[in-house]
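Structure provided below as structure tokens; questions to follow.
Missing here is one protein chain; the remaining ones are kept as they sit in the complex.
Think of it as A and B in the order they're written, each chain with its own count starting at 1.
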Amino acid sequence: MTHPTDRVRRHGRRSRPARRGSPTPAGAASRRGVTVLRLLLVALFTAGLATLIPGTAIAQGESVSGTLRTSLSGPIEGVEVVVTTPDGDEVGTDETDENGRFTIEVPGPGEYTVTVPEDALPEGVEFNAGNSRTVTVDPGRNQGVIIGLDDGSRGSGGGTVRWVQLFVDGLRFGLLIAMAAVGLSLIFGTTGLTNFAHGELVTIGAIVAWFINVDGGVPLIPAALLAMVIGALIGAANERLLWRPLRRRGTGLVAALVISIGLSLLLRYGYQIFFGGSSEAYADFRGQRAVDYGPFNLTDKDLYSIIIALVVLLLVALMLQRTAIGKAMRAVADNRDLAASSGIDVNRVILVVWMMGGALAALGGVLLGLSDEVQWDMGFRLLLLMFAGVTLGGLGTAYGALVGSIVVGVFVQMSTLVIPNDVKYVGGLLLLIVILMVRPQGILGSRVRVG
Amino acid sequence: MGEFIDALAIALKAGIGFQAVFLALLALGINMQFGYTGLLNFGQIAFAMVGAYGIAVSVSQWGLNFWVGVAIGIAAAVALALLLGLPTLRLRADYLAIATIASAEGLRLLFRSVSATPVTNGSRGISGFNSTFRELAPWDTGRRYRILGTFWSGADLWVTTVGWTLVALGCLLVWSLVRSPWGRVVKSIREDEDAVRALGKNVYVYKMQALVLGGVFGALGGMIYAIGTGSATPDQYQNANTFLAYAALILGGAARVLGPVVGAMLMYFIIQFADSGLRSLIETGVIPEGLLSTTDVAQIRFVIIGLGLILLLVFRPQGIFGDRREVMLDAR
Partner (left out) sequence: MPAEPIRTGATASRDRLPAREALRDVPWEVGVAKPDPTIVVDGVIRTFGGLTAVSVDHLEIQRGGITGLIGPNGAGKTTLFNLLTGFDQPDGGTWSFDGRPLGKLASHQVARLGVVRTFQLTKALSRLTVLQNMLLGAQGQRGEGFFSALVPGLWRGQEQANTEKALELLRRFKLDAKKDDFAGTLSGGQRKLLEMARALMSDPKVVMLDEPMAGVNPALTQSLLGHVKDLREQGMTVIFVEHDMDVVRDISDWVVVMAAGNVIAEGPPESISQNQAVVDAYLGAHHDAPLTIEEEDAQLAEAEASISRQGRGGGESLSSDATHRKGGDR
């Protein structure tokens, strides 16, 4: 997730239909993302007939942008990037910001050459294919530019073995998925609800922590703990204000599922209004450099993410196995009426499941935000992989969700050995379909009886 | 007041424009799958996307005839339905839901990816494939026409006419199917597939037929949209559209032949009205810029859809015209 190709791709995606008419074109790199996504949506869905073609109806100017960053060096700040016409006339320059980003307005559509001075890079980082790139800018577009950088962490130089690196990345990613998916699976097990709004619990955790951390100035670790508490409260609110009353009314499963989709849309786009469409990083632990562990490199924050996730998931497993409430959860997930008739307060157990699910999802969101930045739809994008993990492990079983999610995470990352990076999620989803074909009950699930 | 009338006119136009056709066709397919057969296809937009790209890629990239493109688009939708249905239709309903939602997202990512660029032209999409279609119009597509106080370009008018004709034919097909013994079997599958199996019907085949038919409707919707906008880009096919279609279907009434059509028109009207209404309120300063900016309006509509879905299912699961008693018989 921290490889340069990722960074550039994601940046490029954010910047597609460019915002025009900004009163402050300079220093607006991060806000640009907000507007860009908003305009994307505007372009897609609003404003009558003609504006449905993104880019042509709204945009009036053109620019080029890109990011200078590698996993070892982090973002490269303060590099002067120059844009020239093919004839060599200088069009504009921009210095990369703290995130290594640059954006330069160009006078109109056409061909431009983007150049980074040869000697501007920090030690150990080299261009892997020359220091300049010529791109064609279409009318009304912000053209992303990829300047390939090599910090020795890939390919020949350095001690990294690619598959080990990908495996470790996948493990980290899988653990994050697992953290969110355990709650999803337990909620499914205890109430039968396929909660499509679970990704929004992940996002809210990341966003809450971001506001506390960046706007509130609180260090990230206490901010994350606070976000977990708020996540648990939101989980509880979900159960008490929506799902419990609906269960009492005898709402059907499919209706409940569609309601959860409605909730997901409501929350997700609500987040976008309040948080904006851009990616934002936390104030702490920025620009860490990866530490060389021989066969793989890892930044400290990623290392601690793995450790935190492992410890938390271990605690969850212990809780499920040893404590009274954990046993009650498994009992309710196994057979709701039997559990109720054995004197378990099913509604209380479900409430605890929601709170736990909310807190875990929030923590997952913070850790994901730490490695990938905070975005309004980060949870939704994770949701499909959560489903893949939960289905893989067997719907409704907590341990299945754990194992399944880790498999999905590792698979998604390692699939980049054979398929391009930007379609790696597709690989994960394909895996899901293949598993449904071969073993529909999942790794740990069992077949269902009829009658 | 003038702004209000304008907003109303824009909304009325949207309610009968080709976007409403698009939504109606998506919802028509979902009605076949979800309303009648009980299948949860949460990736209807993927069918629309393969339909649209079927034309776009065939015509603009491969230089094939427009009608070959239409055939390829439909074939692609059938293939997608088979691919998704074969592994999941033997399983519980959630599996199809997860597989379809996953493929909708996955296909969009695939189509906009760098590696697919030689075929799909990546996230920029493809344009310039609808000239054959436009030439068929019986009127001048370059002119503007005034109809009921709204202005239409000749091209839009043509797409819209063809679109509503398709919707009408689709409704006719659905109507004749659901009143036949075939329709009785699929409705029974919706109620309880084990009972149907115990009576000697091959439930799997019926589910597959319903999935394919609904998917083809989705593909036709995607084609109308692509022809109407003149381009096909992956990000036009966000999966939020699938849920928009679900909302439209439930609004108009699931398992009713005209439910999806009425729902789609109303839905587009409401959204466009809210949209232009909010915009004019912001522009005239009634809503202060600090509270909401015009760029937030696009998100507001999704918030409204989400809220609408929740409220509809909680308070009027039968839709605005349906009979609540029938829905409450079996709380599915």
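One rule holds for everything that comes next: a residue touches a chain if its C-beta (ideal position, glycine included) is under 8 Å from a C-beta of that chain, and two chains touch if they have at least 3 such contacts.
Model, not experiment: these values are computed from the prediction.
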Given B:Ala7, B:Val203 or B:Ala245, the correct residue touching the omitted chain is B:Val203
Touching the hidden chain, out of A:Thr96, A:Thr190 or A:Asn297, is A:Thr190
Missing-chain contact, candidates A:Asn99, A:Thr251 or A:Gln375, resolves to A:Thr251
The one of B:Leu86, B:Leu177, B:Ala274 or B:Leu292 in touch with the missing chain is B:Leu177
Listed in rising order, the subunit B residues that touch the chain left out are 92, 173, 176-177, 180-185, 187-188, 190-192, 194-203, 209, 255, 326, 328-332
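Quick note on the criterion: only the chains that are shown with their structure count from here on.
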Cα centroid separation, subunit A vs subunit B, in Å, comes to 28
Residue set of subunit A touching subunit B in the complex reads 9, 13, 16, 35, 38-42, 44-49, 52-54, 138, 194, 196, 246, 250-255, 257-259, 261-270, 272-273, 381, 384, 387-388, 391, 395, 419-420, 422-423, 425-426, 429-430, 432-433, 436-437, 440, 448, 450-451
Listed in rising order, subunit B residues that touch subunit A in their complex are 10, 13-14, 17-19, 38, 40, 42, 83-84, 86-88, 90-95, 97-99, 101-103, 105-107, 109-110, 113-116, 123-124, 127, 153, 156, 194, 228-231, 233, 235-236, 238, 240, 243, 246-247, 250, 275, 292, 295-303, 305-310, 313-314, 317, 330-332
